[in-house]
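One protein chain is absent from this view; the other protein chains keep their places.
Moving on to subunit A:
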């Protein structure tokens, strides 16, 4: 049996394997980005602003301050209740002594507590920047009965900066990978089509339109992209589940809906790369004159 020349035939394994590896790496970057984003969200949602209150306020006054704070748009709501906690000076003292190990009662006397009652306010994620927190501080300090407002300065900007750094590095990496797979797949398909260039020429000479000739090649490219996408997605899910099982606390960073989106994107990239690469390679031969083929 002579070597069979098949229409639209390209070395399946080479293309699928290289595409799969690249798509898997891209997916991994996407997964890291998702986790970093979720981590940042968790951190941000736990940022609290402390509003320290004047001493000796009546319960009604405390209540009215609470209500005034709750009206602000930056306060985080969960299940319809404002995330504002009252921390009494006694509780604060206990916390301080537990944290620092220094009992100031020994120094100041048993009934002397220099700490203040406070409201601890959780802030919505979108207010998470140093400048907006400054504004929050200002508006809170305008409320009568609030003596001072405090938050961990610079922490916020530090987190933001690191997150954008991670995004930048990962997206740079993804871009690089995309360029590499496009080149790799282009090359593989180009080599494969080289052996079919006279067949393509014959098709042109019998009067087939370019789009008719392209069709079998391109649909094969799409199929290969899809298969690679499926394999890469499966690998990605396995990797992620392994990580979740091995690393404690990773579970809270798991987001099923985002993961589904990521997999859809990987499948799309696979098909897109498969289609555009074959399209371009076939097009190259369609545009050549017969003499350039030899």
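Everything below uses one rule, namely that a residue touches a chain if its C-beta (ideal position, glycine included) is under 8 Å from a C-beta of that chain, and two chains touch if they have at least 3 such contacts; residues count from 1.
FYI, contacts and distances are computed from a predicted model.
Peer 1: What protein name does the UniProt record of the undisplayed chain give, "Peptidoglycan glycosyltransferase MrdB", "Na+/proline symporter", "ATP-binding cassette domain-containing protein" or "NADH-quinone oxidoreductase subunit H"?
Peer 2: The missing chain's protein name, per its UniProt entry, is "ATP-binding cassette domain-containing protein".
Peer 1: Considering the complete complex, identify which of A:143, A:203 or A:244 is in touch with the unshown chain.
Peer 2: Considering the complete complex, A:203 is the one touching the chain left out.
Peer 1: Take the complete complex as the reference. Which residues in subunit A touch the chain that isn't displayed?
Peer 2: 1-2, 4-7, 9, 198-199, 201-210, 212-213, 289-291
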